[in-house]
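A single protein chain has been removed from this complex, and every other one stays in its place.
Order of writing sets the labels: A and B. Residues in every chain begin at 1.
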Amino acid sequence: MLGGRILYGGDYNPDQWLEHPEVLEQDVRLMKESKVNCVSLGIFAWAALEPEEGVYQMDWLDRLITRMEEEDIQIILATPSAAMPHWLTQRYPEVMQVQADGRRNLPGKRHNFCYTSPVMREKTKAIDRELSRRFGRRKNVILWHISNELGGNFADSVCHCEYCQAAFRKWLKKKYGTLQNLNQAWWNYFWSHNYTDWEQIHSPVPNGETTSTALLLDWRRFSTEQIHDFYQMEVQAVREYSELPATTNFMYFFKGLDYNRMKHGVDVISWDNYPFWHKRKDEVPSAVKAAANHNIMRALKRQPFLLMESTPSAVSWREYNPLKRPGMNMLAGMQAIAHGSDSVLYFQWRKGRGGYEKFHGAVLDHKNGTNTRVFREVTELGERLAGLGEKIQGTVNRPKAAILFDWENWWAVEDTQGPRLDIKYVKTILSHYRAFWEQGIEADLIGMDEPLDDYLLVSAPMNYLYKDGYADRVRAFVESGGVFVTTCFSGMVNETDLCFTEQHPLEDVLGVIQEEIDAPSEEFENSFHYDGKTYPAKFLCEISHAKEDTEVLASYEEDFYAGYPAVTCHPFGKGSAFYLAAGSDQEFLRVFYRDVFRKAGVENALRAKLPYGVTTAERIADDGTRIVFVMNFKNEPVIVEDIGIWTDAETQEQYEDALQMKPFECLVLTKQKTDGN
Amino acid sequence: MLGGRILYGGDYNPDQWLEHPEVLEQDVRLMKESKVNCVSLGIFAWAALEPEEGVYQMDWLDRLITRMEEEDIQIILATPSAAMPHWLTQRYPEVMQVQADGRRNLPGKRHNFCYTSPVMREKTKAIDRELSRRFGRRKNVILWHISNELGGNFADSVCHCEYCQAAFRKWLKKKYGTLQNLNQAWWNYFWSHNYTDWEQIHSPVPNGETTSTALLLDWRRFSTEQIHDFYQMEVQAVREYSELPATTNFMYFFKGLDYNRMKHGVDVISWDNYPFWHKRKDEVPSAVKAAANHNIMRALKRQPFLLMESTPSAVSWREYNPLKRPGMNMLAGMQAIAHGSDSVLYFQWRKGRGGYEKFHGAVLDHKNGTNTRVFREVTELGERLAGLGEKIQGTVNRPKAAILFDWENWWAVEDTQGPRLDIKYVKTILSHYRAFWEQGIEADLIGMDEPLDDYLLVSAPMNYLYKDGYADRVRAFVESGGVFVTTCFSGMVNETDLCFTEQHPLEDVLGVIQEEIDAPSEEFENSFHYDGKTYPAKFLCEISHAKEDTEVLASYEEDFYAGYPAVTCHPFGKGSAFYLAAGSDQEFLRVFYRDVFRKAGVENALRAKLPYGVTTAERIADDGTRIVFVMNFKNEPVIVEDIGIWTDAETQEQYEDALQMKPFECLVLTKQKTDGN
Partner (left out) sequence: MLGGRILYGGDYNPDQWLEHPEVLEQDVRLMKESKVNCVSLGIFAWAALEPEEGVYQMDWLDRLITRMEEEDIQIILATPSAAMPHWLTQRYPEVMQVQADGRRNLPGKRHNFCYTSPVMREKTKAIDRELSRRFGRRKNVILWHISNELGGNFADSVCHCEYCQAAFRKWLKKKYGTLQNLNQAWWNYFWSHNYTDWEQIHSPVPNGETTSTALLLDWRRFSTEQIHDFYQMEVQAVREYSELPATTNFMYFFKGLDYNRMKHGVDVISWDNYPFWHKRKDEVPSAVKAAANHNIMRALKRQPFLLMESTPSAVSWREYNPLKRPGMNMLAGMQAIAHGSDSVLYFQWRKGRGGYEKFHGAVLDHKNGTNTRVFREVTELGERLAGLGEKIQGTVNRPKAAILFDWENWWAVEDTQGPRLDIKYVKTILSHYRAFWEQGIEADLIGMDEPLDDYLLVSAPMNYLYKDGYADRVRAFVESGGVFVTTCFSGMVNETDLCFTEQHPLEDVLGVIQEEIDAPSEEFENSFHYDGKTYPAKFLCEISHAKEDTEVLASYEEDFYAGYPAVTCHPFGKGSAFYLAAGSDQEFLRVFYRDVFRKAGVENALRAKLPYGVTTAERIADDGTRIVFVMNFKNEPVIVEDIGIWTDAETQEQYEDALQMKPFECLVLTKQKTDGN
């Protein structure tokens, strides 16, 4: 557990207040008051740390770190590459990104640097080394925070400059060896697209190539590689005088970077979580989305992670920004811990007086000092986490189920042409995960390269692209007893978006033969009958043929494909494979997965049926101690029944059979081995 | 009849499979199995045919043509200019279009070449001549397919490069002679827009001129001319060693090019038809739109045309892409024949493994070989067409009615400012044509330059722009007995978008004096009473005055123009002119045209009242033999009553009085002279 305790605090920008020493002193005092024990420093402070090229001015930071040390506040120290100072962009315009329209950015905003530019790398390395030299061995500095939200640049994440074009070509040469290989892999004889000279290759841009899906895919892969390379360069630089671990803060379902690739070289996964609470009275969709993303982050290394940013109140960038209702800050913070976070960190400690984020929620507002609801609620959570640290020390969630969530698949399935153009991969994944969450079943959200052995159940919705070796891993998984679920429009293409011919790579496992895919209009929506009820069949309706030993669980009821299978289950080896030929709705997925869970033998921590809005998550210690979090996302009291006997890990209160929960409450339970569960 | 039979087959891209000879051989075998007798070859094969500048590699094509010849498969041979190889764009960037924002395209996609560029013309000519030399006299090559879907370039069809600007100025100089003439014709003293130097003229672009409607109009005319000139250049090139006819495939209500102008030099009209079947359960709107477009194509030369592309299954480029329901492929193919096509050709024979169109419907899918519904339905149609060829040999549709559909009018009425900016010319035309279709009345959709003498009825909805001489032709047509229909916002401007002053050019014919045009908001919609029913008056409501001898068939009922005429009929010479001052709805048009048809003496081939969803079309041989197609676009059985006595042209079955039709059925009837009809 990094820092030896649950880290509590967040982004702190003293560089905005250097001319107000009384503010800085007040900050320290109020951090203590609110139980803050950790701050992230220097994230956008390049201009304050290096006001002129090569002239470092770090004494203010030194004094601050010392002051924090006196108060036992730990520090996550950032490298400042996320926001370039004006002297840099003025003297070296090459450090700024070139957008897809071929125009180089002008100075401004943030995150908009070219990660290939030699000058950018040189200047970044220089200040990183200086930070490392000055602060890399300070006792209360515990982690390097490399740059900020890499790829999040107000545009399409990437740079199209000549340096990047050259690097892209070099990367392709290394990958494919010859142009012939590349032309074949990309199916370039289509529309006379085959290249005869490496120099002909250019990143996909609106007034150039946008129709070559394999190019799109490799360009996205390259962008991840290149940004990862920049990250690694920075890690190397800060390691010059320091042995601290490094992280970089990931984002909320961020399509621009493949975090399964980015994670290499990241010692501790961390991310920024901004769910849209209170969009609807029903908070479940937001809770599900946040939970899914926590699980992605945890599954990247199957280890605890850090919640690096969250708002203690409202954000400022949505069309409208509701205040977090009382209790939601506590619940959302506990949700992070429940799903594997070892921290609750906020953006931001104090609202700035000016600039783009002056109205973004903060622990301290412009007015009223500590006499605010927000400050009181932040303090309350600080106190709770202080007591909880020891209990979760060394624990991590160990789900028996996994859902495949893979960036390459995301990219490929949304870039392809047909059968529909409005496929939303994340939405699909969330609709499946929601069925898990509602039944309290934990799941890792994992990429296609991950081992499947630890799971009883793996679900792979809309798994359009199959990486090399993936089908074999799934086959082995099912053969040895696993339960596998997948859907139509899966197993369509290989890694370069070439369609499989002959047969589906898992046809033997799935027991179905695909023929056609209908994308019906609203008036042509179909239906099927499952477990006594009729459900809609829509969005994508595959017409396929069940093999002899395949159990048809539901069939289409209308149109020319009435009678064709909509839902099947096929025994294979010691396991089974479910197949959803028909797209359907949330209600069906709930019922369907209930049966899948039963077949796979997975159940929730309480072994209880959970009321709507309640879910569970469980962190397990190496010695088997179970810490179970029960969360009520309804702003009303609920009762969870038939739970057996549990002890409240915080109050030691004993619960028998039923659990009375308050609105937005999170209870932390534990069980002695002798409790017999 | 080109090729001596109904051509059946479609786009074939063996260049994507050259490394898979077994696939190529399978293709030939399956073509025979499905009754395919014609393929279009080489449409995007430039890179395969000329892998390096000046190095031709055409043996593969030679072998293929030979193989096809052995199997009696005819070939439509394409010039490959639609997709430029990378060596060409790399060495000569000028071949790529400059977009309206002044930026030259980068390589990629297709169709994006500059049709003015001397290099592009030179390189195109060279490969065209080589194709001509090698294959222009091959026995089974029957037609040149020049380029592909000219103008369809993912953007605004046209190029704004300096070559094009110079050509535009030259074209204007030729047209207007002096700048004074041009300034007057374009009304350039408005906003000080008059030119004092030809070099001041620039194509309309967003950051330059967009408000000069006459400039917009002439730029569109020029673009058609220039693309037509490119087409002619290619025709000349392929004619070097060949005497085959030439075509280029037109598109679905394509605004970019005036096909009435493009048709000159096109020996056989051909086009690509992609209706949105199964968008709604009611297929009539899609059927009407396809029918209208077929009729445009047929009317271009008043001759049979070729259906060059269609999908045997689904397309891949709409937001969602439903599968063609069983029977629809047959019906849509028969619809083409019924409206004058001598072919049914598909895009595409076989789905590619990769690239932008890999999921576009094809006769052969990635999997399952011939064991697919699609292959079976394709084969079924192939068999039917094989039997039908002889019967339709030498026949063509000869309607007695015409609807004016003119590109210059389309451009002008949608570019003008006021009275509404949301005028949709095609939508308007289709709503009028639908009244014809529903009553089984065939109509040619013709441009303003066409002779009107062959018709009993001419309808000209929203005929905003009057070309020189057009009003006189209409006057003569009515005078000699024709029935003419037109609407408000017609006869407003001349060829350079100058408003007519004094009076409407057909005021004497129409018998109404226009005063103002209201574009009422929803709450201000008006109404009128016609033949016992009230109909809405909306969208555009003209306030006009009826002349003394004008019969007012309906008057506005509300607002300050209550009592003013909404629908009138004016006798003129031996004919009459109907005038729709008020915009209305489909229901009114149905009733209105019923009366118009009666007045004009036009009726459908069966002389019967048709149930909803059923229409007829008729091809007539020089000897008067009538082949009548009765099509049921409902996916339900219907009965057509009171048809008299007909013989089924395919089965020789005799129908008396009533026709029982199956869902999506098309029957082909014929009548002996002695049948007495």
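What we mean here is this: a contact is a pair of C-beta atoms (placed from the backbone, for glycine too) under 8 Å apart; a residue touches a chain by one contact, two chains touch by 3 or more.
Owing to the predicted nature of the structure, the values given are computational and were not obtained by experimental measurement.
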Residue in contact with the excluded chain [from B:16, B:79 or B:212]: B:212
Options B:313, B:416 or B:576, residue touching the unrepresented chain: B:416
Of A:206, A:265, A:285 or A:352, the one touching the omitted chain in the full complex: A:352
Touch with the omitted chain, as defined above, among A:106, A:166 or A:658: A:106
Sole residue of B:154, B:241, B:500 or B:655 that reaches the chain not shown, by the stated touch rule: B:500
Options A:63, A:373 or A:427, residue touching the unrepresented chain: A:373
Positions on chain A where the hidden chain makes contact: 13, 15-16, 18-19, 44-48, 51-52, 80, 83-87, 89-90, 99, 103-110, 278-281, 313-323, 325-326, 351-360, 365-368, 372-374
Residue numbers in chain B that touch the chain omitted from display: 101-102, 184, 186-197, 199-200, 202, 204-205, 207-214, 416-422, 496-504, 513-521, 523-524, 543, 559-560
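Keep this in mind: only the chains that are shown with their structure count from here on.
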Computed distance of Cα centres, chain B from chain A, in Å: 49
